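With one protein chain withheld, the remaining protein chains of the complex are depicted in position.
As written, the chains take the letters A and B, and residue 1 is the first residue of each chain.
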Amino acid sequence: MNRKILAAGSIAAVAALALAGCSGGTDAGESADPDAPITLTLSGWSIDTTPEFQTLADAFTKDHPNVTIELKEYDAAEYNTLVTADLAAGSGPDIITQKEVKYVTTFQEGGQLLDVSDVALPDGISGTGSYEVDGAAYAVPYRQDSWVLFYNKALFDAAGVDQPDGSWTWDDYADAAEALTTDASKGAYLHRWQSTVQGFANAQTGTSVLDGDFGNMKDYYDNTLALQDAGYQVDFNTSTANQLTYQGEFGTQKAAMMLMGTWYTASLIAQQASGEANDFEWGIAPAPQLDAKTAGTDNTPVTFGDPTGFGINANIDSAKVDAAKQFLEFAASEDAAQALAAIGITPALTNDAVVESYFAVEGAPTDDLSKFAWSTHEVVPENTTSSKTATIQGILADLHTGVMSGSTSVDDAIKTAEDRVKNEVG
Amino acid sequence: MTTTEAPRRDAAPPQTKLPRRRSALRRRNALIGWSFILPNFLGFGFLTLLPVLILFYMAFTNWNVFGKADWVGFANFQRLLGDGSFHIAFWNTIYYSVMHIPLTIIVSLGLALLLNNKLRGVAFFRTAAFFPYITSIVAIAVVWNLLFSPDYGPINEVLRAIGISEPPGWLTSSEWAMPAVVVVSTWRDMGYYMILFLAGLQTVPRELHEAARVDGANVWQRFVNVTIPSLRPTMFFVTVILTINSFKIFDLILVMTDGGPGQSTLVLSQFIYKKGFEESQFGYASSAAVALFFLCILVTIGQFLWNKKRSA
Partner (left out) sequence: MTETQVLVSGGTLRRLNDPAPVGRSRGRLTIGRTLGYIALIIAAVGLLAPFFWMIMSSLKNANEVFSVPVVWVPETFVWQNYIDIWTKSDMLVWIRNTLFLAVSVTFLQVLTGSFAAYGFARMKFAGRDILFLVYIGTIAVPWQSYMIPQFILLSNLKVSNTLWSIILLQAFGAFGVFLMKQYYETIPEELSEAARLDGLSEYGIWRRIMLPLSVPAIASLTLLTFVNTWNDYLGPLIYLRNPDLWTIQLGLKSFVSNLFDTNYALLFAGLTISVVPIAIIFLLGQKYFVEGIATSGLKG
């Protein structure tokens, strides 16, 4: 028996040693020469098809020639898992791109993010709230997508339906979907993500998912199911079975309207240029509103979206901290916003000059409503920054698949979700 | 080995007569035995056993994967007992296994028996049976999602053609999603276990079959009295591995349904993955992994004992 205890003890010792040896990052200690060459690693994904990282890196090194930014590519679908593994093993990047807000608290509570409250941010930049924990900022937003309504002007004209004017409510949207449905195309396409329904339900009713009360979603789900049942939009199950892509549905004109994030404009422009999408005139309009109070171009429509930001690895070489903070400050600045807008990314800072850059890209819509929809809105964060968010969103994802597939009724699904939050999150 | 006399003497020796030779023998056996095991155990011990032991330790902590792991005793396990999703995952896993295990054994054993000959073209059929296993899981999920599509898929078209007016919703319905998954999983696994059974069938002595046939036993009697007993080590192996793999099922369900619709196909491995990597509660996830481990071990020990009893 003694031998076994000894064995167990030595195993525990080895384990402790193995895990303890995992904190990475050396400590330089002394203050370094500000012009010494520095290399910062930055985590990105799908680098070939996501030019924003390279663009920001190039623009930054132009003004800071002693700094090299090395992009570390991560798999897009498993980004969080891989970054977590790397950070746990001490081989994480110096600048950690915050791809999804719901993991910010994990990194922050795990001590992986440096406090960056002293990084100067321009006025009017949106998305900073998502990176604040206990009054301190742990990341800096460089990009803020929001959800808008994409519409196919050609199909509208062909069906004789008035194009959106920025004052639509959900009833207007439903009416248009009905009028636009033909044999060849549906009125609208709704993608399978839970955001497409829940994002609006929460943002426009001012509900926080953290409260655990999901009654506000009932109307939104009822409306969506009605559209689906009436045949004005492809139903969820067909979309799943056929792995429909939203770019394909809207781009090949199978649907006249689509609620989607502003990131789609860059893809659509590129796909129209390459021929993968059809050649037709399109525009973006503000998302349909809950009621007339927030609708119209003299009001501020309410929509939702999460920022993407950069954080700094808490285990970074102390000699590199200044350079890293400078990069964060740059990424949030107007110069970076201009650079991003020119490649079709929606930056966190949008002023008139940035709007012009964005819509100056060839293939972008040129009408005023599109510019209004893109720049003037109240963007409610989709994911509140909290350690409970990931769990609650998981519960809500199950609600979504249950309701949209038709296997659970809306009321039952909402009740189950509420009970689960009480049981699992407490 | 000692001379031919030694075995007889050792057959019933009083302890005092040959203590030194006996313990020397035991030590020699241990040394040799360990020398065989060591190459594999070195790699296994460090790369698999050690992380697993760390995992077990973490189940009693509130590990956040980045180094903080404060001891919380049985708190995680108590939480598991009260966690509704854990219960659902647990029972879904049992439901899946109870359907999958017997079905797979019957089908793969049947295939192995059928294809254990040298008839013309049998190599083609064996390859056909193995194809599902070597196809990428992404392709499998995509294809079967399409085949199971309730409105346009071929499966429901066939069902409608033979008169079933309201065919099941399969992967879109919470009642039929798990059976659909079991079908795909069995389809995928039958080639794999067929191979194991084929290898095992080679140990069935031909002359016993001949003797039995000469004695007038028919196919079924020969199967029960000659094939099955000879297959016992293989059957035991297949059952244990199949059971453990069924309890651990993850990839297929993840790409086919991701636990849905709702939570109707949520299984334990997925619960562990979600808690760990999506909700960053690694300590809690570890405790669920320990629970899954004990489930597998209890069933495996049961199978061990059953097997020992049968072979005694």
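The criterion applied here is as follows: a contact is a pair of C-beta atoms (placed from the backbone, for glycine too) under 8 Å apart; a residue touches a chain by one contact, two chains touch by 3 or more.
A quick note: this is a predicted structure, and the numbers were derived from the prediction, not measured.
> Specify the residue from the set B:55, B:88 or B:253 that touches the hidden chain.
Looking across B:55, B:88 or B:253, the contact with the absent chain belongs to B:55.
> Which residue numbers on chain A touch the omitted chain?
15, 18-19, 21-22, 45-46, 48-50, 72-76, 78, 81-82, 84-85, 88-91, 238, 241-248, 252, 267
> Considering the whole complex rather than only what is displayed, give the residues of chain B touching the chain that is not shown.
Counting only chain B, the missing chain is touched by 1, 26, 29-30, 32-37, 39-44, 46-52, 54-55, 58, 65, 114, 116-119, 123-140, 142-144, 146-147, 152-154, 187, 191-192, 195-196, 198-200, 202-203, 205-208, 230, 233-234, 236-237, 240-241, 244, 247-248, 250, 268-269, 272-273, 276-277, 282, 285-286, 288-289, 292-293, 296-297, 300-301, 304.
Here is the rule we use: only the chains that are shown with their structure count from here on.
> Using mean CA coordinates as chain centres, what's the gap between chain A and chain B in Å?
The computed centroid separation for chain A versus chain B comes out at 40 Å.
> List the residues on chain B that touch chain A in their complex, please.
Those in contact with chain A are residues 50, 53-54, 57, 64-68, 82-85, 142, 145-146, 148-153, 169, 171-175, 258-264, 274, 277-280.
> Considering the complex alone, what residue numbers of chain A touch chain B?
11-12, 14-15, 18-19, 22-23, 80-81, 84, 87-88, 103, 106-107, 109-112, 236-238, 240-243, 387, 390-391, 394, 398-399, 401-402, 405-408, 413, 416, 419-420, 423-424
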